[in-house]
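Apart from one protein chain that is not included, each protein chain of the complex appears where it belongs.
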Amino acid sequence: MILINKDTKVIVQGATGKMGSAHTKRMIAYGTKVVGGVTPGKGGTKIEGIPVFDTVKEAFQATGATTSVIFVPPFLALDAGSEALDAGAELIVLITEGIPPQDAAKLVAQVKAKGAKLIGPNCPGVITPGECLIGILPGSIFKSGPVGMVSRSGTLTYEIALALTESGLGQSTCVGVGGDPIKGMGYEEALSLFKDDAKTEVIVLIGEIGGTAEEEAAAYIKANVKKPVVAYIAGQTAPPGKRMGHAGAIISGGKGTAQSKIEAFEKAGIKVAKTPSEVAKFVAEATKQVARA
Amino acid sequence: MILINKDTKVIVQGATGKMGSAHTKRMIAYGTKVVGGVTPGKGGTKIEGIPVFDTVKEAFQATGATTSVIFVPPFLALDAGSEALDAGAELIVLITEGIPPQDAAKLVAQVKAKGAKLIGPNCPGVITPGECLIGILPGSIFKSGPVGMVSRSGTLTYEIALALTESGLGQSTCVGVGGDPIKGMGYEEALSLFKDDAKTEVIVLIGEIGGTAEEEAAAYIKANVKKPVVAYIAGQTAPPGKRMGHAGAIISGGKGTAQSKIEAFEKAGIKVAKTPSEVAKFVAEATKQVARA
Amino acid sequence: MNLYEWEAKKIFQEHGIPVPPSHRITKPEELRKVHLGYPLTLKVQVQSGGRGKAGGIQFAQDLKDGETKAKDLLKMVINGSKTESLLVEPRLKIAREIYLSVTLDRSRGCAIFIASAEGGIEIESSTNVVTMPIPYPYHDYVGRDLAKQIGLTGNLLNKFADLANKLYKLFESKDLELAEINPLIVTDGDEVLALDGKITICDDALGRHKCFAGWQETHMLDLSEREKRSKRAGLNLVELDGNIGILCNGAGLTMATMDLVKAFGGQPGNFLDAGGGSDTEKTLEALEIVHDNPKCDVILVNILGGITACDEVAQALVAFMKRHPERKLVVRLRGNNQDVAEKMLAESGLKLYPELEAAVKQAVEQSKVPAGAKR
Partner (left out) sequence: MNLYEWEAKKIFQEHGIPVPPSHRITKPEELRKVHLGYPLTLKVQVQSGGRGKAGGIQFAQDLKDGETKAKDLLKMVINGSKTESLLVEPRLKIAREIYLSVTLDRSRGCAIFIASAEGGIEIESSTNVVTMPIPYPYHDYVGRDLAKQIGLTGNLLNKFADLANKLYKLFESKDLELAEINPLIVTDGDEVLALDGKITICDDALGRHKCFAGWQETHMLDLSEREKRSKRAGLNLVELDGNIGILCNGAGLTMATMDLVKAFGGQPGNFLDAGGGSDTEKTLEALEIVHDNPKCDVILVNILGGITACDEVAQALVAFMKRHPERKLVVRLRGNNQDVAEKMLAESGLKLYPELEAAVKQAVEQSKVPAGAKR
């Protein structure tokens, strides 16, 4: 497993908002060690049985947490992320959708300067099944096992996780890096963690049209990752020049097509599945190979 | 000697301006390895026989220098300093006077983040007599020897250096840190270099009214510096509430008096001279003690 | 949101970036009020590239020539984009053309300058192009480094650097996705001017820029009615040529569903991502938008509820089926409150498919049955 485990303590920024409180409840129900919420002006109160603080600094100091998950509105996200970072956060999971990309870029610059980790924005979060869930992923469809997953998509990740789980293939950790063009963790950073993770035997990479992150990941895998990788690319039938839901999912100037990504993977010797169920099939085959090796 | 020596390569930002060109000439005449000037739009020309570049990046790349001395007008100094820093400068000597202190603070923040060194703003510069002069100090009054000097004042430093030189006491390196309240290198940073410098036997610290830098230096010396230190404080007769020339030279709210600084030094066992000639006398005594030890 | 050239230039000017003198006209006869001297340049204002190649830029020798050309130009449609107006400028003597833009770079995760010593080009297919990451916080030396990198010298270096710095400050202060000057020209009198300009404002940031309030409605000229409706409802719709309308939650899942439809021999009629956490009302509006597309014979709904509650979706489906009992509907619904949803829909007689691939196969089959036959 990577990034989070059963000992990970989390605070929730925006814990008393509609979305924040709903998912605080779910995370706690899943077993995540949610140790505090942060809502300025509501310090001293409680939500779902956990204490609410006015500032991240205070929350970190009182709880010993160094991980924060953020549910604040888009225009407040840069400030919330900076607050967590300057308070000493080592991992920030930024769920909020619709953050202006220049704000995201400013946050990313600070994260890099401090050597911290940022997942998101506009992401479902991260789960180490059976140990810790941070974000909005539906915990029930995941189970513990040897498959590491990294994905730019939310519900598509659930679809594929479901296919794996129903095929008896559990997951080590599943990272939803988010669908925005400017974001913290990308494929390479997640892959660099999975490749050295003892529990992860096979890696599933879920991509989509837009940008060149998949092509770069293919090159990274070829050069650095010995473990088998199975890829899936959404948007093979997407027309050029149109934004397909995600801010980052657009074929522009002939760049970012599914075809280019699939070719890059195949060239790097990575199997590309055509359907979610085929992902499960390829992973099952890879797992058997690993077992034989 | 500290900071600079005969191998130090320097570029001059603002080399083609009135002050920049005059001091480029003087530095070269002193023997400083001035390897380039920077004036945007004048790249490709020459000044005092050295090449002029459009950008610091280019000048550093072409010459291998990592030290820059800045003579640009006050409102351009933050940009010039940032340019040098981002181009990889390890030492920046910022001569310009009248820089808005918030600009200085922004530059200092960047210098700290990058782990570089900044001397100034509003400073005379630094000299390792006989080897390298960076800034506007009159080289002829310094001579090589065992005395390390650090000072907030320009001409007063010359006065005391003159007294030392005329008493046969040469200097290892002399650092004019400048009279502004917000600046890069302070006493502590200079002292931390002098204390480990083999050539420096005695340290002269020249202070003045305003702030608490001398008090902090006294505490630092007591805790860290084994070498003898002689101090001099200007402004014993300055009235409270008035800025005495330097932006930083003001007694306000009862703080920053010469008396408080002198007491701090004496408490730390540091000799405080009452006149420039007394500095030379105390240094001579200290040198003899060092020789006996 | 893409701005028209005339809007971009107005904003450039407000931020100290020099542009040629100009007039905007919407009728040929307005040319009579333009006193810029001849020859004039007439440029159609459209939200599409390739204007020059399509003949959207013409030169007029005199008023009569201008009026004739303006009449034709105002009727132009380029790549489906209608001409909104004409921008009229004096024809300038150009000594040199340069390319300059600021945008965001995905791989680096930061803003970048793109520049080239050759302007008026298609930057994507050009070779002599410099890209430079922009540091945060910004410093003016960056403009000089850029000027140097594309080989400028002397006065032009400083003028270009100043302009690049202003363009970046505009980009940052107004939350742009793209600020492009192509070409930036040097006139024979050594003036540096933005001859053409393109600005894309980030839609997500519009809420904090009062100066653009209401602009979104006036910049949807090229969208279909259904696309406009979706935008207003916060739905992501892209219409396609097939006959299977697709409604999912989540962009990746919607694309994957489209791909499956195609893989199983069907033709996707649209991409509609209802987003996370859609309630009954939003889902119903989404259904209505897909329903309104006359090309769609079947609607395939694929909801994998993480945040989305299945019972909310089921309620929307029940209401939709009451309104449009004839509409062929294939629904895959899974996740939160799935049991409640199943019960509700069983009562309405709608079969649910828990497996995605089974649902897609069914939708493709249905799409090949002649219209009129009910689910």
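Note that the chains take the letters A, B and C in the order they are written out, and that residue 1 is the start of every chain.
The working rule: a contact is a pair of C-beta atoms (placed from the backbone, for glycine too) under 8 Å apart; a residue touches a chain by one contact, two chains touch by 3 or more.
Since the structure is predicted, the reported quantities are computational estimates derived from the model, not experimental observations.
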**Study point:** Touch with the omitted chain, as defined above, among B:Leu94, B:Ile209 or B:Ala268
**Key:** B:Ile209
Check your understanding: Which listed residue, B:Tyr30, B:Phe53 or B:Tyr158, touches the chain dropped from view?
Key -> B:Tyr158
Study note, to complete from the structure: Per the whole complex, from B:Ala247, B:Val272 or B:Ala286 the residue touching the absent chain is B:Ala247
Review point. In the complete assembly, which of B:Lys6, B:Lys46 or B:Lys274 touches the absent chain?
Key: B:Lys274
Revision key, fill the gap. Contacts from chain A to the absent chain lie at residues 40-44, 54-58, 78-80, 82-83, 86, 106
**Study point:** Residues of chain B (touch criterion as defined above) contacting the omitted chain
**Key:** 19, 74-75, 97-102, 104-106, 108-109, 112, 124, 136-138, 151-159, 162, 179, 181-184, 206, 208-209, 211-213, 216, 232, 234-239, 242-249, 253-255, 274-277
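The rule we apply is simple: only the chains that are shown with their structure count from here on.
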Check your understanding: Should the pattern of chain-chain touching be classed as line, ring, star, complete or other?
Key -> line
Review point. Taking mean CA positions as centres, which chain lies farthest from chain C?
Key: B
Study note, to complete from the structure: Here the gap between chain A and chain C, centre to centre from mean Cα coordinates and rounded to Å, is 27
Exercise for review: Determine the centre-to-centre distance between chain A and chain B, using the mean Cα coordinates as centres, and give it in whole Å.
Suggested key: 50
Practice item. Go ahead and note the Å separation of the Cα centroids belonging to chain B and chain C. Key: 56
Point to revise | Residues of chain B touching at least two other chains | key: none
**Study point:** Sites on chain C at which at least two other chains make contact
**Key:** none
